[in-house]
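A protein chain is absent from this complex, but the other protein chains hold their places.
This part shows chain A:
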Amino acid sequence: MAQIIVVTSGKGGVGKTTSSAAIATGLALKGKKTVVIDFDIGLRNLDLIMGCERRVVYDFVNVINGEANLNQAMIKDKRCENLFILPASQTRDKDALTKEGVGKVLDDLAKDFDYIVCDSPAGIEQGAMMALYFADIAIVTTNPEVSSVRDSDRILGMLQSRSRRAEQNLEPIKEYLLLTRYSPNRVKTGEMLSVEDVKEILAIQLLGVIPESQAVLKASNSGVPVIIDQESDAGLAYSDTVARLLGEDVPLRFVTEEKKGFLKRIFGS
């Protein structure tokens, strides 16, 4: 039985799709059979970031409506043996995602896969609710600023009250914090909240900190998940994140300011 992971946030543009692509790829690279599903109906871009937009024939909504089967709709990743993408529809409206329809697709996938990664749309509407409803694990993606933290708190409330596990009184969803677009310099100047601040407010386990990085934009422009770029700080930070998700104990990186030069350290700045 697959573990269902939702990558969610409440607030838009914080890095959910970037993280879904990176984490799904990372899990596949670790040998886990993984499928990543785009729940952002009408605004699909997971397929762009995964670099498979030209191979989309059928989508998630086609499968729900019985117009295509899973094997027709899933796209096999070119780089990774164990990785599949289930793209979103660009044309249909969000109400196509019903609890029954989504539940059935996830049930079918769960038989074959180790991990199902659900890339949630922003907000707390139907699409976001469906993405989190069946989750076993939630990766609450948060930027180090007040409004993002507040929306994450709101989503945590939803996970605890509106999910399948909550409604059926099962063991609660495992909640993880993923802090993205982190910039130690801007934390120091007080423009951004620190890792500690966010951890204190949200009070959930920290899964990883992804630095603000040029590599992310470069990667998504070329349709390669940033985790593939093992030269980049963001790529390495996502690798660490995946390792922690699989239970490894890996120290945090890229959370302090870049080291000053030797002379600056002696003489101050």
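Here, a residue touches a chain if its C-beta (ideal position, glycine included) is under 8 Å from a C-beta of that chain, and two chains touch if they have at least 3 such contacts; residues count from 1.
Assume contacts and distances are computed from a predicted model.
This figure omits one chain of the complex; the name its UniProt record holds, of "Probable septum site-determining protein MinC", "Aldehyde dehydrogenase iron-sulfur subunit", "ABC transporter ATP-binding protein" or "Urease accessory protein UreF", is "Probable septum site-determining protein MinC".
Only one of the listed residues, A:Lys33, A:Arg92, A:Arg154 or A:Lys218, touches the absent chain: A:Arg154.
Of the candidate positions A:Ala110, A:Ile201 or A:Val255, contact with the hidden chain is made by A:Ile201.
Touching the omitted chain from chain A are residues 150-151, 153-154, 156-158, 160-161, 201, 203.
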